[in-house]
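Take this structure, written in structure tokens, and hold onto it; I'll ask about it next.
Only a single protein chain was left out; the remaining protein chains are all shown in position.
Then we have chain A:
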Amino acid sequence: MSKTLFDKVWDAHVVHKIKDGPQILYIDKHLIHEVTSPQAFNELEKRELPIFRPQQVVATADHNTPTKDQHLPIKDKLSRKQLSQLSENCKKNGIQLYELGHKYNGIVHVMAPELGITHPGMSIVCGDSHTSTHGAFGSIAFGIGTSQVAQVFASQCLLLTKPKSMRINVNGKLKKGVLPKDVILYIISQIGTNAGTGYFCEYAGDVFENMSMEGRMTVCNMSIEMGARGGIIAPDQTTFDYVKGRKFAPEGQEWKHQLDYWKSLPTNTDAEFDKEYTFNAEDIEPMITFGTNPGMGIKINGLIPEKNDASFEKSLKYMDFKKGESLIHKPINYVFIGSCTNSRIEDFRVAAEYIKGKKKAENITAWLVPGSKQVEQQIEAEGLKTIFTEAGFELRQPGCSACLAMNDDKIPAGEYCVSTSNRNFEGRQGQGSRTLLASPLLAAATAIEGKIIDITTHLN
């Protein structure tokens, strides 16, 4: 029978089907962090239930951690309590925790793939909507709520209705200066923020085939921003090369056995999808958002659309932008390169290549926040740290940081921030802050110029 990649992985994890109802799906890996797990641990304790499969749970501290002086006690009382509760819960239940300061600590969606915890064909969940990132490996990965975190704790399973299938094809050659972030921002700007709701989305075509694993992770990461439960990309040699040799990657016979299985996963040629979109790589330009949802994106040299709609106008009012306006030359005071979307070594390489030998503009505060301790180390080992500090950028310690501004990394009210993160919602980066989503290249260029520039003319 013809099956999609998603069908194959999903069907291999179905424990039980309820007649006219949801299915019980087995979860291979459960990633947890300090913000969405405490209430789930409490729930199990209240019911006197043990954690069913603690060895399949991996924990990290990332959302609510400081990015400065991580060796010192955390100043904020509530944050400190949340982190110590995570440590206690993990210790009590025999769960592996990579706590703050650990050499493997980092943003959950950066550190897990980096350690080889994420494999093709797996089912992975986490109480975080950007769990879709792990779909880059050909696994089914999606975000869940805290009640579901408790369900997985109790049974290593979830009750779910199988999502519909959707495929997005992008073929051709990407233009100079167009990064994976631009590809996904372009897709969302074309199909909207709820085109994927109810679906699991496969990305196919030579653009994704030619993309690095890190690029694929950036794309799958933002699947949730078009409403999709998750994104998925067929595992191939690029995937296998990335996984091989990592700390928790299979070895020896186990590797060979797994590899055979992984190679059988790609979608059969005659498999059908419930919905399909096709785009040309040549149509994609460097992108930037102008509004308060990730679908409100334009080409860097484009104009803000003229749309008569109350929600659209509310959004422009918040951003203090006008219909028909260009964003080129808009002064910007904050730049953030980080988040589970763009905080991997390739993102910092792209930024460093542009920044090298230049100085950031005086008006700019530029925060570079690596996704993990390992990325932080690599930045130093490759000499990128010197480039950043000489240019006046502030290289901080790993964490989610200004992507959701739960810690002190907040953009002040009224200020614009060109950010490599994934959400430009009102107040997302701090009360009253205004976010413009872009690639690490555009973010780096903004920091150097102190304003938005047309990177396309700059590069040519």
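Methods note: a contact is a pair of C-beta atoms (placed from the backbone, for glycine too) under 8 Å apart; a residue touches a chain by one contact, two chains touch by 3 or more; residues count from 1.
In the analysis below, contacts and distances are computed from a predicted model.
K.L.:
Refer to UniProt and select, among "3-isopropylmalate dehydratase small subunit", "NADH-quinone oxidoreductase subunit J", "Succinate dehydrogenase flavoprotein subunit" or "Sarcosine oxidase delta subunit", the name of the complex member that is left out.
P.N.:
The missing chain's protein name, per its UniProt entry, is "3-isopropylmalate dehydratase small subunit".
K.L.:
For the chain left off this view, which of A:G94, A:G145, A:G245 or A:G383 is in contact with it?
P.N.:
A:G145
K.L.:
Touch as defined at the start, partner being the missing chain; which of A:L185, A:L404, A:V418 or A:A438 qualifies?
P.N.:
Residue touching the absent chain, from the options given: A:L404.
K.L.:
Who touches the missing chain here, A:Q156, A:T289 or A:Q397?
P.N.:
Going through A:Q156, A:T289 or A:Q397 one by one, A:Q156 is the residue touching the chain not shown.
K.L.:
Looking at the full complex, which residue from A:G392, A:G427 or A:G450 touches the chain that isn't shown here?
P.N.:
Result: among the candidates, A:G427 touches the missing chain.
K.L.:
Which one, A:P38, A:P120, A:G215 or A:G338, makes contact with the chain that was left out?
P.N.:
Selected residue, touching the omitted chain: A:P38.
K.L.:
Can you tell me which of A:N64, A:S139 or A:Q374 touches the chain that was removed from the display?
P.N.:
Once the missing chain is taken into account, the touching residue is A:N64.
K.L.:
Across the whole complex, list the residues on chain A that are touched by the chain not included here.
P.N.:
Its contact residues with the unshown chain are 15-16, 18, 20-22, 24, 26, 35-36, 38-39, 42-43, 47, 49, 52, 63-64, 76, 78-79, 81-82, 85, 127-129, 143-148, 150-151, 154-159, 161, 163, 193-194, 197-198, 224, 227, 229, 257, 293, 310-311, 314, 404-406, 413, 423, 425-428, 431-432.
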